[in-house]
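Here the complex is missing a single protein chain, while all its other protein chains stay put.
As written, the chains take the letters A and B, and residue 1 is the first residue of each chain.
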Amino acid sequence: MARHLLHRLWQSALTLVLASIVVFAGIRALPGDPATAMAGEEADPATIQAVRARLGLDQPLPVQYLKFAGRALTGDLGVSTRTGTPVGELIRATLPVTVQLAVYAMAVAVLAGTTAGVLAAVFRGRWPEWAANALSLTALSVPTFWLGILAVLYLSVHLGWFPASGYVSPFDHPVRGLYYLTLPALILGLTHSAVLQRQTRASMTGTLSADFVRTARAKGLGGTAVVFRYGLRNSLIVVVTVVGLQLGGLIGGAVVTERIFTLPGIGKLTLDSVFTRDYPVVQAVVLVITASYIVINLLVDVLYTVIDPRIRVSGRSR
Amino acid sequence: MTTAAAATAAPDGALPGPGRTHGRALRTLVRNPMGVAGGILLLIVVLAGVLAPLLAPGPPTEVHFSTPFQQPATVGFPLGTDDLGRDILSRVLYGTRASLEVGVLSVLLAVVAGVPLGLLAGYWRWLDALVSRLADLMLAFPFLILAVGLAAINGGGLGNAAIALGIANVPAMIRVVRAETLRLAEADFVLAAHAMDAGPLRVLGRHILPNALSAIIVQATLVMPAAVLGEAVLSFLGLGIQPPDPSLGIMLSDAQNYLLRTPWPGVFPGLAIALICLGFNLFGDALRDALDPRTSGSGERS
């Protein structure tokens, strides 16, 4: 098993390095010269040249990359060309907001999605399945951001149930913080709960028709024991995979929700830096998002070994 | 293993089984009410998109400064007008057309790039590591950033949105095709082909690809609604289709600014997106049930 995890660790590191190269090269390929942007369009060539030298942009690309990677490893992600703030600081301020939102949304999604999925599988062919399937299909088809806009309009502005925008850290005010995040988390979690419902249902349906479930019933085990000890336990691996993939995507995928609810998260930082061509920030943000995706998937892999004894021993996923 | 196979074997001279795989799939599909509903919805949506120039009361970008914010069911503006007095019905029809174009282009890109890579990765071990890393990388990379990058290089537009969304869906296609190839490469009929000295081109093209087609089609029906939603998101953020070209996402973005004054300009494009996606999702579900041998024909165990 240790061998397997080491292998995954190596793969993850490799992917991360590749990602950093792609980001670095991608940013360099973009039109527009950051030095010119920083010095101002009207600056004379000498000033621009000086800025370029100060930013290290006059060196060969591989050298620039290695310097960038070396600094990134020590936590130095550069300085925003727009505000002059260290990028690390910007990310430290915004990442927690997004992580809180993502975790909250995922909690909502797991709770709603797996429950609906289990119900649909257990009551196959009866009304709970139809209801759960109809709900998830609708949630999958409706654009989340549209729903978000409508929710703000009616639930917040008309009815005043929720704040329309803004963020309060749950670490400062636990109740108020959660309250401010509730509507965004519900909206963001909706699509994910629909995906989870479908995956859980498919996996549970498969498990419940497996031979070993029939054997369990032949022992005289009751319905609930079969559903939970046999069905859910065996379907958990699918749920964990999906949750992992979703959570990884959520860090970079909360952009729209953050924009609608004007939350100061990393998504908003991404958009702002993109529209102002603040390349050091874009570069760092992409790297952070990619890294979080990779790390979460690595954690999911570790979790597999806990859930599925077959992997624990053979060190191989099936 | 011997007897597991024996349990499914019919006695010699038994009645011929149900028809050819795809014929049976079609029959299953037609019998599924959800699939039929999805199919009809899709037909309407596709016709609306294709025939937009004929169906639309006027050009989607034509402004009527004298009649902004008209309610639906106004004479001349069946669904009302927006802040610039543009006809919402026309814009929704043309927006649907744009959404479908982005969707189809993304699916094409995902298929054209994903299928060969998946086949290669599944068939040749030494390529697998390379292609799998590539897929990992693409999965980890937020597609929004990709769209931004492309927009920065080429300027925004429908094509960029389609490329970004297509690339975002390539890794999933690679994984599906790779898994199918791995499974099929072990099949006895592929061994039989090797034993008759068939080359890799023949094995991949004549045996593996046709048998993987079901999985590819199912995956494509998943990409389609995702791309339609993705286009709306990108355009909403100003990273996809650029005004004044009509797009459902842009309409929503515009409507957000005066939603308190009139909700209609924000309701219809949202509904249009939901209906397009619902059609594809319903139809895709039914198609998957019909094509997947594991889900069709259940209850035939003895």
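Just so we're on the same page, contacts are C-beta pairs under 8 Å (C-beta built on N, C-alpha and C of every residue); 3 or more make two chains touch, one makes a residue touch a chain.
Just so it is clear, contacts and distances are computed from a predicted model.
*Asks:* Of the candidate names "HEAT repeat domain-containing protein", "Cytochrome b", "Nitrite reductase (NADH) large subunit" or "ABC transporter ATP-binding protein", which one corresponds to the UniProt protein name of the undepicted chain?
*Replies:* UniProt protein name of the non-displayed chain: "ABC transporter ATP-binding protein".
*Asks:* If the full complex is used, which shown chains touch the chain that is missing here?
*Replies:* A, B
*Asks:* Of the residues A:217, A:259 or A:277, I need the one that contacts the missing chain.
*Replies:* A:217
*Asks:* Of A:49, A:115, A:182 or A:209, which sits in contact with the chain we cannot see?
*Replies:* The missing chain is touched by A:209.
*Asks:* Going by the touch rule given at the top, which residues of chain B touch the chain that is not shown?
*Replies:* Chain B touches the chain not shown through residues 1-14, 16-21, 187-189, 191-198, 202, 206-207, 210-211, 298-302.
*Asks:* In the full complex, which bits of chain A touch the chain not displayed? Write them out.
*Replies:* These residues of chain A touch the chain that is not shown: 3, 209-212, 214-222, 225, 229-230, 233-234, 307-310, 313-315.
Convention: only the chains that are shown with their structure count from here on.
*Asks:* Starting from the mean Cα coordinates of chain A and chain B, work out the distance between those two points in Å.
*Replies:* About 22 Å, centre to centre.
*Asks:* In their shared complex, at which residues does chain B touch chain A?
*Replies:* Where chain B meets chain A, its residues are 133, 136-137, 139-142, 144-145, 148-149, 152-153, 225, 229, 232-233, 236-238, 252, 255-256, 259-260, 263, 266, 269-270, 273-275, 277-278, 281-282, 285, 294, 298.
*Asks:* What residues on chain A touch chain B, complex-wise?
*Replies:* Going through chain A, the ones touching chain B are 11, 14-15, 18-19, 22, 26, 29-32, 137-138, 140-143, 145-147, 149-150, 153, 157, 206, 209, 248-249, 252-253, 255-256, 259, 270-271, 274-275, 277, 282, 286, 289-290, 293-294.
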